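Heads up, one of the protein chains got dropped from this complex, but the rest are sitting where they should.
Labels run A and B following the written order; every chain starts at residue 1.
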Amino acid sequence: MSTIFIIMSLLLCGAMIVAGLMAVWPRRSLPIVILASGLVSLLASVQFLLLAAPDVAMTEAAIGSGLTTFLFFFVLNRVRKGTHHG
Amino acid sequence: MVSRFFVLLLLTGVGAIFVSLMFGYVPDDALNLTARYYAENTVRDTGAANIVTAIVVTYRGLDTLGEVTVLFLTAAIVGLVLAGSQQGRLRREQPAPGELLVTGTRLLVPLTLLLGVYVFVNGHLTPGGGFQGGAILASAILMLLLADPLREFSHPLISAIESISGLVFVAIGLLGMVYAGGFLDNRILPLGTLGDLISAGAIPVIYSFIGLKVGAEFSSMMVNLSETEEP
Partner (left out) sequence: MDYIAMSTGFILILIGLFGALTNRNILRMIVAFTVADTGVNLVIVGVGYMRGRTAPILDSAVAAADAVARIIDPVPQALVLTAIVIGVGVTALMLAYAYKLYEKKHTLDIAKFTELKW
């Protein structure tokens, strides 16, 4: 049973590193970058559950990948509209 | 901007520190002294089944008071910084949000509010607690914001909920100092049996007010950000 957990952890951590690299690569468009950071938070929340920390997993899922992504998109919306108007 | 080469040099240095930290790390076999004390005495001292909740609310309650203060400062500063950019009363033209979002919001908002209240009322029995429940409440307000961007949220109501919850939290802490062992002691209410809903003294009451306060703060942050006008 624990080998399944170790394989899952390895896959999750590999996906987290790929998503983290996508989030800081300098040529990607901004919505992709913000969604990549939300993906890192979501994968980290599953990894917290595998590390036997259910409270932390719930907090990270609700706050990290929900509210933070929405905050970014609100501000991006305001900034984008100004750029298009001139 | 610093050039790429110095950045890579700095990262290599920091990475070397991290590698040395990892080689020096030896995982424990048994619990250390602090964790052993918490594992043995939580049920007898506080009557809560969730040890992390008991640590956050009673054993290290002063840290939670500090965190609540930092969140209050954050919400106040966001409101202050964005006060000069508020829209005023004129309507702005927005495309109507899709029908799927509006209908889904009508169905999901009461259920989400109920889930948030359930999570922070049961904080002492199952994983969860005030912060998670507050974030879920703020998600429900966010859905309302997305479905109807021109809706007016009353700022006095949100700040009234936040201030009253904070005052009640500090008042319960002071009551603990008068009637029981110290600040934020939960023995002012009877401890009950392990596993019941009405148990663990004042922990459900304290965590409910923390949940309401955190939910109100996140909601006020998002409402302030969404009411700014386009520059």
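Simple rule for what comes next: a contact is a pair of C-beta atoms (placed from the backbone, for glycine too) under 8 Å apart; a residue touches a chain by one contact, two chains touch by 3 or more.
Source: prediction; values computed, not measured.
Asker: Using the definition of touch stated at the top, determine which of B:43, B:108, B:143 or B:188 touches the missing chain.
Answerer: Counting the whole complex, the residue in contact with the absent chain is B:43.
Asker: Give the residue, chosen from B:14, B:160 or B:177, that touches the chain omitted from the document.
Answerer: B:14
Asker: Contact with the hidden chain only, please: which chain A residues?
Answerer: Where chain A meets the chain not shown: residues 5-6, 9-10, 13, 16-17, 20-21, 23-24, 26, 30, 33-34, 37, 40-41, 44, 47-48, 50-56, 59-60, 63-64, 67-68, 71-72, 75-76, 78-79, 82.
Asker: For chain B, enumerate the residues touching the unshown chain of the complex.
Answerer: 1-2, 4, 7, 10-11, 14-15, 18, 22, 25, 27-29, 31-32, 34-36, 38-40, 42-43, 49-52, 55-56, 60, 63-64, 67, 70-71, 74, 77-78, 81-82, 85, 125-127, 131, 194-195, 214, 221, 224-225, 228, 231
Methods note: only the chains that are shown with their structure count from here on.
Asker: How many angstrom lie between the CA centroids of chain A and chain B, rounded to a whole number?
Answerer: Each chain's C-alpha centroid was found; their separation is 19 Å.
Asker: Touching residues of chain B toward chain A in the complex: what are they?
Answerer: Interface residues on the chain B side: 50, 52-53, 119, 127-129, 131-132, 135-136, 138-139, 142, 218, 221-222, 225-226, 228, 230-231.
Asker: Residues of chain A touching chain B in their complex?
Answerer: 54-55, 57-59, 62-63, 66-67, 70-71, 74-75, 78, 81-82, 85
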